[in-house]
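Starting off with a structure, shown below.
Omission of a single protein chain aside, the complex is shown with its protein chains in their original locations.
Each chain carries a letter (A and B) given by its place in the written order, and its residues are counted from 1.
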Amino acid sequence: MAKAGNDAAFVEFERVQKSYDGETLVVKDLNLSMPKGEFLTMLGPSGSGKTTCLMMLAGFETATHGAIRLNGKSINDIPPHKRGIGMVFQNYALFPHMSVAENLAFPLEVRNIGKSDREAKVKRALDMVQMGTFGSRRPAQLSGGQQQRVALARALVFEPELVLMDEPLGALDKQLREHMQFEITRLAHDLGITTVYVTHDQTEALTMSDRVAVFNDGVIQQLAPPDALYEAPVNSFVAQFIGENNKLPGKVEEIKDGRALVRLDSGELIDATPVNVDGVGSKTLVSIRPERVEFKPDLIPEGAHTIEAQVLESIYMGDSFRTRLRVAGSDNFIMKSRNASGQTRLSAGEKITIGWSPRDARALDPL
Amino acid sequence: MKKTLILTTALASMGLAASAQELTVMSWGGAYGVSQVEAYNKPFAAANGVTVNMVDADNPATPIKAMVEAGDYSADVFDIELSDAVRLCDEGLLEVIDHSALPDGVDGVPALDDFVAGSLVSECAVPNIVWSTVYAYDTTKFPNGGPTTAADFFDLDAFPGQRGLRKGAKANLELALMADGVPAAEVYDLLATDEGVARAFAKLDTIKGSVVWWEAGAQPPQLLADGEVVMSTAYNGRIFNAAVGEGKPFQIVWDGQIMDFDMFVIPRGNPDVALAMEYVAFATGSQPLADQAMYISYGPARLSSGPLVGLYQDGKTEMGPHMPTAADNLGNALVNDFEFWADRGTELEEMFNAWLAG
Partner (left out) sequence: MSDSHSIAPNTASAETAGPLKTADGKPLKVALARAQARSRRRAFLLVAPLLLFVVITFVVPIFQLLAQSVNDPSFSRAAPNMVEWFAQNPDAEPDEAAYAALVADLVEMKKNRTAADAGTRINYELSGSRSLFTSAARSADRMEAPFMEAMLDKDEKWGDPMLWQVMRGASTGFTINFYLAALDMTRDAEGNIIAAPEDRQIYVKLFIRTFVLSALIMLTTFILGFPVAHLLAVLPMRTSNLLMILVLLPFWTSLLVRTTAWIALLQREGVINSLLVSVGVIGEDGRLSMIYNQAGTVIAMTHILLPFMILPLYSVMRPIPPSYVRAARSLGATSFTAFWRVYFPQTVPGIAAGGLLVFILAVGYYITPALVGGASGQLISNLIAFHMNDSYNWSLASALAALLLFAVLVLYWLYDRMIGIDRMKLG
């Protein structure tokens, strides 16, 4: 649905750089373009530049270089209060000296919206987040989840076209967080709001977003829909950062028909898909998701190279088994197998042969 | 109630009581304090093998009442003004000192006849110096000749510039009347009437806008040196020290000087009263009194000390002419009437405060 709208860039970063001290760049040459109605998440470890990007978009930080455009207009020189962007803060930033209703009325008041109009909008926004009866409370009298809803309502009450969220669920417990993830995405889609969401929680990013921008070191490593990020990471950082991942270091011996033959540092040969390698002879890190590793001979694709492994431990996870293997000299190779009917459990010390479809092994940059 | 006050004050102030072989004198500090250390304390300590400490106060009479009521003596001997000595003696806060037991003068005259007439008025105090409130000016500010009379102090046209006056009624009202032409002998009689008080305040009104008010004796020489005032009332010894001792261009105007006495007193109930008595008798002997005049220009209270007064410590300045009691300086001099101030002080100070705030 999100993608169905206007594909012309609604939010645009063009060659944006940001430095605080004049010596190092926290954001390096950022280019990003978002269509209207998209839910985009900026994901990355702390210090990766994602929050800085959000703050530049909100207007609390100025870009050292480059242009930020909203709806086609450069907003570099527009002060935050004229950008008309709703924002939800990490600690909610509900004004403690105002009641919930006053908090919501605030953006309407500063826009000189009449009292009756104001009250109607406040009521509608509170109802929207199921907080209709809490208008007269002070923020301190609310639970964390309730404050979250109020903060959301406040960011939406003046009907902005763009909403920014800076780790808004970070302070909530797991169950509430999952519930709110759902609420936020539902609201965003129902209202057709363009959303930029910042988080360091990959589950959140994957479940909520239309697209995810993975940040590291001031650079967007990959900008893609969640499934593509998981299935087809373009470099080792993304492969590492999103989901669980096995990595096998080696050297490319041969590339043929979209297949690479990689000689591992420990000597074995394996098959992989060349994604991010310089060519034959270059170093690479082969990335394989644990659930794509097979040990039953009949599940290993024909003709694929196999590799010897020793079981170190096998953990029963209910729906699956999680087996730690010694593979190619590493003790941290994880294999995840579905707890299918009649599945046998591997025992420690057992020697097995593992393999995978070359499609699932991606030869990436060596980090 | 008094008892609880005593208890709490004692607990609150828990000072170290002076031991038997230690004596503490509270005086006014500055050059005057130095003169007493040199002329009284050091010889007394050497002769009796005791330690004599000196502590300073803005007015040593102030703590005596509380000290006696609390029974906590942070000092044993106090150098206070005559009016305070009379008042504190009347209130029974001081030890009685037998004047006839004081040593004879060096010339053999008995003590009772040796002290300056009118100075042995309180049975609780022994006079020590004659000092005087005078006014002094900065000679560099008046190259064509400075003021010479009390009236000149109030003449802003002939001698423009800021004046320094002590913040209080005492001495200022007398000076105002003398400047207004009242002979010294009639000043207190006139000041006892409402007209006299009004006349004194009216005279002060003429310079009120040009006055810097001082409180501590050390301030006037400083105000003169800083150029804050061109003339100021002051204690004569302070000006002498700044002028002769430090070479400041200050000149004293003796016309209209108001003389007063400083007295040694001992608070009642002091455990070290015997040693304190010994100290007072020693310090007010002919020679120590003459010796202190080497350091500051306050006149000795004993007549027999007069001939013994020599040169200033610089070895060349004759002290005689700098004494308030020098014949040349007594032309128009007033002796402070302690009884008048004991009686009318409260009212006049109150009026003065009201006048000042108005």
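Basically, contacts are C-beta pairs under 8 Å (C-beta built on N, C-alpha and C of every residue); 3 or more make two chains touch, one makes a residue touch a chain.
Predicted model, so just to flag it, every value in this text is computed and none were measured.
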Based on the whole assembly, the unshown chain contacts which displayed chains? A, B
On subunit B, the omitted chain is touched by residues 1, 4-5, 8, 11-12, 59, 62, 65, 87, 90-92, 162, 167-168, 192, 201, 211-213, 215, 226-228, 339, 342-351, 353-358
Give me the subunit A residues in contact with the hidden chain, please. 58-60, 79-87, 89-91, 93, 95-97, 106-107, 110-111, 154-155, 158, 164
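FYI, only the chains that are shown with their structure count from here on.
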Just curious, how far off is subunit B from subunit A if you go by their C-alpha centres, in Å? 88
